[in-house]
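One structure is given below, represented as structure tokens, and several questions about it will come after.
Every protein chain but one is kept in place in this view of the complex.
Order as written gives the chain letters A and B; numbering starts at 1 within each chain.
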Amino acid sequence: MMREHSGLRAMANLGVALMKLSAVPGRMGAWIIFALVLVVLFAVVGAQMSWSQVASWDTAIPLFGKHLSMTGVGELQWHLFALVVMLSGAYTMQQDQHIRVDVVSAALSMRARAGIDLVGDLLLLLPFFGLLFWFSLDFVAMSHRFAEQSNSGGLVDRYLVKSVLPLGCALLVVCGVGRVLRNAAFVLAPALQQEFLQRAMHDKAAAESLPAGAAEKESV
Amino acid sequence: MSYLLPSLMLLALLVGIFSGYPVAFLLGGLSIVFMFVGDVPLASFSLVTNRVFGSVLENWILAAIPLFVFMGIMLDKSKIADNLLYELENLFRGKPGGLGLAVIGIGIVMAASTGIVGASVVLMGTLALPMMLARGYSKTLAIGIILGSGTLGILVPPSIMLVVFGDVMQVPVGDLFAATIIPGVMLALFYILYVLYHAVFAPHKVPPSPVSANPQPLGRILLRVLRDLVVPALLMLSVLASIVAGIATPTEGAAIGAGGALILALCKRKLSVAVLNDSLQSTMKTTGMILFLAVGATAYSLIFKRLGGQTMIEDAVAAFGLSPYVVVLGIMLLIFLLGFFLEWIEISFLVLPLFAPIVATLDFGDAFASQTDVLLWFSVMVAVNLQTSFLTPPFGYALFYLKGIAPPDVSTLDIYRGVMPIVGLQLLAVLAIALFPALALWLPKFV
Partner (left out) sequence: QKIDVASTFPKDMLFLGDALKQFAKNVNEVTDSKVQFEIHGAGDLVPPLEVLTAVSSGAVPAGYDWVGYWGGSIPVTNLIGALPFGPPPEVLAEWMWEGGGKEIVQKAYDKYNLQFLPCASVPPEPAGWFRKEINSPEDLKGLRMRIGGLAGHALNKAGATTQMIPGGEVFVSLDRGRIDAAEFSLPSIDESIQLQKAAQFYYFPGWHQPSSILSVMINKKTWDGFSKLQQNQIMAACRSTMLWTLTNGVQSQMDAVQRLEAQGTQVRRLPDSVLDVLRKATDDVVQEEAGKDAVFKEAYDSLQAHMQRAKRWQELQQLN
């Protein structure tokens, strides 16, 4: 069995690797949530103290310009939030945690479910995030061209926060291509899907990249 | 405009959802498919970019979501509820139904702190269910009260669902928090009465816990209960009070809660870099799960509207619209039915925005002081309705959780049987709020 499907196995391995790669920024980026907590707490204290300006300096730096006001701290909150959201997409996908209604599909075979994901990724996910990526490039470029900034004395370089949009879409496209490669191999060689599933059971880390329904659900 | 395309788009969504493909990507993808089908110019798609940025990423209200999720996970890690169950059972020793009341008590504590349904149901399913079964409790009753009180957290504040409602319905989140407190207490009372009813009329279903040989003095038990309650209670009160009182935005309140939960975990020696990393990654995944649904939904609804979907729904409601009460009843029924298959997240981001403009213009005459009151009242009923969606088979998350961790002799059928009376109580609560809007609207007036 190990000798069979060597081409397909390579394809599936490449797919899994791409998915993992796309999840790295989200996995690391989880710590941005910790930073978000601290920034918001700082804003709470600042509001109580009626602070207005936090700091100023001589050389303009990206995003902050030459000073940080409480308005800027307030804007920093949703800047961080935007980053968290767009990084989380591919990570959540690699971990198969995006919501599925598998009440009917649970009865299908693993191969059929891999097939549904394959078709869905090709017809829905890749076109959507591909187009969103494409259109958001213009969106960022425009913001950059006109040096868009806060109108309340907050942060500058608004194009920076806008760039998280194409960034997150690109990660999802990479993850999507990875899953397409992996699932295509699975559909063509169901034995391979079994093999990957077993490998995943041994390897807890890999358990996070299983097809529909195999990973433990987590919800709120 | 013809109803054909929007109807097809709804049908495609329905079929797609049951295929088991991730709903967020389905919504986004369908927006493109129907853009081509409906001959909408491709340039319109750049509006999706504007919408994703403007109504999701730049949305300071939604920024409360990761913080509330993180707070809930941290509080769960600090194990505040675990000891409490044994102490509360001690308190009610020798009384029929006592353990049941203790379980509901824990449910309320968890509801007011984490608000993460999974965590509450799992905790009570692993700790309380085996205990109740060992004491000879009726299986269905034990299951019912765990599911009821375990899902209360999504309804009562702090609740990320209410944060989303605030954004979708355009009502202050603090008012929503205040408005759901009385209905939440009412539901807890319903569960309590459900247990007490059995204690009186069918005591064999809720047998008393045995009194130990050398019972501890009541005072000492009470003291310990207080000790375990006071710190989390203070934390929760400060979070809620600051939001409801408007001193903090929901985002700020959530950050205060997250900071407090971190300190609590630190004091209880449950905090390490590994635990923190783990909690942050869980938060990240939950954030992705919720907010990408918002991303998909905003794309879908743009194209749906462009194809005349909003008009179609408004026409349909107008065709039914005998009285505004009938409209609200119809929407409630629809949400209840959708709740069998969908989660609060899909319903909140996709279904609610379609009905919000309709509800906003319903004319109830003098029955409500303002249109904001109408929206608040409506939102609270939807909230109870969506708590129920966790409980309705075939797709109720709470049922899955419980099945996942219950002892092997608890069958799926047992769980279905146990949850039925609770679903009945939930519907009773919706009815009560419908008939007596003051249940929702009274408290927000006084904060």
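Everything below uses one rule, namely that a contact is a pair of C-beta atoms (placed from the backbone, for glycine too) under 8 Å apart; a residue touches a chain by one contact, two chains touch by 3 or more.
For clarity, every value in this text was computed on a predicted model and none was experimentally measured.
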| item | value |
| --- | --- |
| From B:Ala43, B:Val273, B:Leu413 or B:Leu435, residue that would touch the chain that is not displayed | B:Ala43 |
| Chain not shown: contacting residue from A:Ala10, A:Met142 or A:Met201 | A:Met142 |
| Residues of chain B (touch criterion as defined above) contacting the omitted chain | 43-47, 50-51, 53-55, 58, 60-61, 170-172, 174-175, 245-249, 302, 305, 370, 447 |
| Absent chain, residues of chain A that touch it | 47, 50-53, 69-71, 74, 138-139, 142-143, 146, 148-153, 158 |
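Throughout what follows, only the chains that are shown with their structure count from here on.
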| item | value |
| --- | --- |
| CA centroid of chain A to CA centroid of chain B, Å | 25 |
| Parts of chain A lying in touch with chain B, wherever the complex brings them together | 26-27, 29-31, 33-34, 36-37, 40-41, 43-44, 47, 74, 77-78, 81-82, 84-89, 91-93, 95, 97-106, 108, 113, 116-117, 120-121, 123-125, 127-129, 131-132, 135-136, 138-139, 161-162, 164-165, 212-213, 217-220 |
| Residues on chain B engaged by chain A in the complex (per definition of touch) | 16-26, 28-33, 45-46, 48-50, 52-53, 56-60, 62-63, 66-67, 69-70, 72, 115-118, 154, 160, 248, 251-252, 254-256, 258-259, 262, 276-277, 280-293, 295, 299, 341-343, 345-346, 394-395, 397, 400 |
